[in-house]
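Please read through the structure below; I'll follow up with questions.
Only one protein chain is missing from this complex, and each of the others stays in its spot.
Each chain gets a letter, A and B, in the order it is written, and its residues are counted from 1.
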Amino acid sequence: MPFNQKPQKFNAKINTVTIGTGDKTVTLGGNSTFPFYTFDAPTVNTPKVGVEISDLGLEALPEGAKAYYEGCTTMADIAKKAAAMEGADFVALVLEGGDPNGEDKPVEDLIAVVKEVADAVDCPLVVEGCKNVEKDSTLLAKVAEALQGRNVVVMSEKEENYKAVGAAAGLAYNQIVGAESAVDINLAKQLNVVTTQLGINAQNIVMNVGTACAGYGYEYVVSTMDRIKGAALGQNDNMLQMPIITPVASETWGVKEASASEADMPEWGPQDERGIDMEVMTAAADLASGSDAVILRHPQSVAAVSKMIKALA
Amino acid sequence: MALSGIQIFKLTPKKNCKECGCPTCMAFSMKVAQGAMKIEQCPHMSDEAIASLSEATAPPMKTIKIGAGSEEFSLGGETVMFRHEKTYVSKTRYAVNLCTCMDEAAVDAKLAEIPKVDYERIGERMYVELVNVKCAEGADAAAYTALVQKAAGLGRTMILECSDPEIAKAALEVCKDSKPVLNGANPSNYEAMNAVATAAGVVLGVTGADLNERYDTVAALEKLGNKNLVIDVTGADVKETFANAVLVRRAAIKDQDRTFGYPSIVNLVALAKGDLHLQAALASLFTMKYGSIIVMEQLTYAEALPLYGLRQNVFTDPQKPMKVETGIYPINGADENSIVLTTVDFALTYFVASGEMERSGVPINLVISDAGGLSVLTSWAAGKFSGTTISKYIIENVEPKVKCRKLVIPGKVAVLKGDLEAKLPGWEIIVGPREAVQLVKFLKDLQ
Partner (left out) sequence: MLLFDIVFNGNDTMYAEAVEAVNAAIAQYGEDMAVGFPDTAYTLACFYAETGNKITTLREAKEALTYIKSQMLRERRLDSGFKSGVATALAAELIEAMKYLNGAKPYEEPYLGHMSDAQIRELGVPLVTGDIPGIPVIIGPAPTVEEACALVKSYQSQGNFVCLVGGIIEQLKEAGYKTGFNVRVYPIGENISSVAHAVSAACRTAMIFGNIKPGDKAALQEYTFNRFRAVVNAFAPLDEKTVACGAGAIYYGFPVITNDMDYTPSVPKSLIKQPNIEEFNATSIEARDIRIKITNIDIPVAFASAFEGEIIRRKDMRVEFDGSRVDCAELVHTCEMSEIEDHRITVIGPEVDDMPDGSKNSIAYVVKVAGRNMQPDFEPVIERKFHNYINCIEGVYHTGQRDMQRIRISHDAFNAGFRLKHIGEVLYSQVKNEFDAVVDKCEVVIYTDPAECTRIRHEVAIPIFNKRDDRLATLTDESVDVYYSCILCQAFSPSHVCVVTPERLGLCGAVSWLDAKATNELDPEGPCQIITKERVIDENLGSYEDVDEAVQKYSRGALEHVTLYSIMQDPMTSCGCFECICGIEPFSNGVVIANREYAGMTPLGMTFPEMASMTGGGVQTPGFMGHGKHFIGSKKFMKAEGGIERIVWMPKELKEFVAERLNKTAFELYGIENFTDMIGDETVAQDPETLVAFLTEKGHPALGMEPMM
């Protein structure tokens, strides 16, 4: 008696969101199965990989990544090199220099960086804020304005500033809104609800439902994403059907497993390898749980993760 | 359909005889309903009752034990597809691969490398638990047995990847007491392999060209009376392997198809030989989705640190938060004159906060007292992180060891400041930031 394979059919699907313009676009979502369950239904759009670059340049990068960007002196150079990375689908610019608790760069300076990067590459763009909700309210509104017509994702719209960021990105300048919540299905849904109540089309929203580094409370990430996909597909909950973009690099490169030098931890071995594996494994777990796109830093991570995606498609 | 404790209780003798080890029949029934005990453990249950209950209460996926002594591991026994539904029961176990195709130097290098990874993380020993020993095409019994014997020297539980019954029999002769897995039964050899495995008393791994072959082979082996099995789901490529892993688990749990109710083996060496980063990605993928044993080419600290962290997270009880040990954790080379910070013993809080403290570069004595494994506000609300609990811990454990009398408390419990000032005379109580991400700036400003 052969094995009776029962497919799991869902009548709902994840929204389709296209980022970028012209012939260089990427499309997220559209699938009606759990991630990579090609045996239930064919995958419509495979998950995408973004390359993270920062307005702070190359300084904080791991050695292997620094080597990749060797010779780049301007943000334009860095952006071009990032876009050309093997396996890269889009570039994600993080404006971390804007953080009032850090460099506290003025908004105008950051907008100059944004424009420089946008002018240098024609690939789809994602822009993340500086993590400070007040600064992001003004900063991201200006980002949305500066990139009119590029159809970019403006990330870091949060519960505290959804009106300012959402209205600017989603209404005034017709960008895609990246709604960010902290690893909780209800918070994610609530933010989508209030965002759509502003008048923003649900089809123009992507979610960052929060992530963690593997080993650092990652169980919450797994369950949040499992449940979001379950509700989106199984319950046809249209306030949770937005594709998920997960910024992985910003979580993984800061933990001590990735940041401790080999001199400090000789038994742990080469630092770059630890960092890459931390990034790769966290990204793979995110993808297995339901991320429609991940944002990574190291060229070897980008290559490995995109290879895995292709192998599973 | 699972039975409720009340339904089970109705079938018990209701004598409260305590012979099963439970104080009451009610307690016993509730444990059976949860799957923590078996109905047969009641000595007074009637045969009819047992017959009607055992089918209903049997878990959809068998728990298979491999290894012996301290190296014994349980695989399978899962009841859900997603961890938020109920705790995953048996952790994924990782094996490093050895092969007769490797030269001696390579084998020795691996054997030397494997024991290097051995550390503790939140109360759990992290090391390479399993070794996969592959018998390559054309290898003879002597060569394979020699390799197995050498591998056995590590004292880790083994998987013998071998589909030749004769060679397997010879190899098992030298290691069967350590209860390895014999992985290599397929439609053409399963009868002979079954004989070898049952004679040696070890778990048998089943493979095949596709899921149908595996399904039929398992069914045939069960007919022969062997239910001590694992299923090797490794297919021709990554995509097929992932499909196999998910479909086998889903058939067992969602569709109650007990033929596939066994743990799985995923062999990444067969899928991505030489590509270590791809193997890393896949190890993570199959930890998330239904690999019971994952065979890898190498498992150094680079792979182990994220992978074991991930596993520790994924295989936690969703209702029970992870706790770290109480104590004084010196950070950035802190000594008795360094400032004291305190927070709760909730593992997530500890990791996030200590990570930021490390980034600050400021020497800190991080004091963790027992807060019930809850987050700052939750434990405060529950009275487990209060002026009384903190001051008691500080007086008993910190004052004898640390000279500095500055204590930083989390911003979310700023309300404790006055109480702590009263209860900790001589201490300056400083209210820290509300979020861990603000710690770096806060600590630098404080200096």
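Convention: contacts are C-beta pairs under 8 Å (C-beta built on N, C-alpha and C of every residue); 3 or more make two chains touch, one makes a residue touch a chain.
Source: prediction; values computed, not measured.
Check A:Glu103, A:Glu116, A:Asp184 or A:Glu262 against the missing chain and you find that the one touching it is A:Asp184. Considering B:Ile6, B:Ala142, B:Ala209 or B:Ala236, the position touching the chain not shown turns out to be B:Ile6 (whole complex).
Considering A:Ala65, A:Ala231, A:Met278 or A:Leu312, the position touching the chain not shown turns out to be A:Ala231 (whole complex). Even with one chain removed from view, chain B keeps its contact list with that chain: residues 4-6, 9-10, 14, 16, 22-24, 26-28, 30, 33-34, 84-86, 318-319, 381, 411, 413-422, 431, 434.
Annotation for chain A: contacts to the undisplayed chain at residues 137, 141, 145, 163-164, 166-168, 171-173, 183-186, 190, 193-194, 197-199, 201, 220, 223, 227, 230-231, 234-235, 237.
Here is the rule we use: only the chains that are shown with their structure count from here on.
As a whole-number value, the distance joining the C-alpha centres of chain A and chain B reads 29 Å. Those residues of chain B lying in contact with chain A across their complex are 82-84, 116, 121, 211-212, 214-216, 219, 237-239, 242-243, 246-247, 250-251, 254-255, 257, 259-260, 275, 277-278, 280-285, 287-289, 300-303, 305-310, 312-314, 316, 318, 347-348, 351-352, 355, 358-359, 437-438, 440-441. Across the interface of their complex, chain B is touched by residues 1-6, 8, 36-39, 101-102, 131, 212-220, 222-223, 226-227, 230, 254-257, 259, 267-270, 273-274, 276-278, 280-285, 287-289, 300-301, 303-305, 307-308, 311-313 of chain A.
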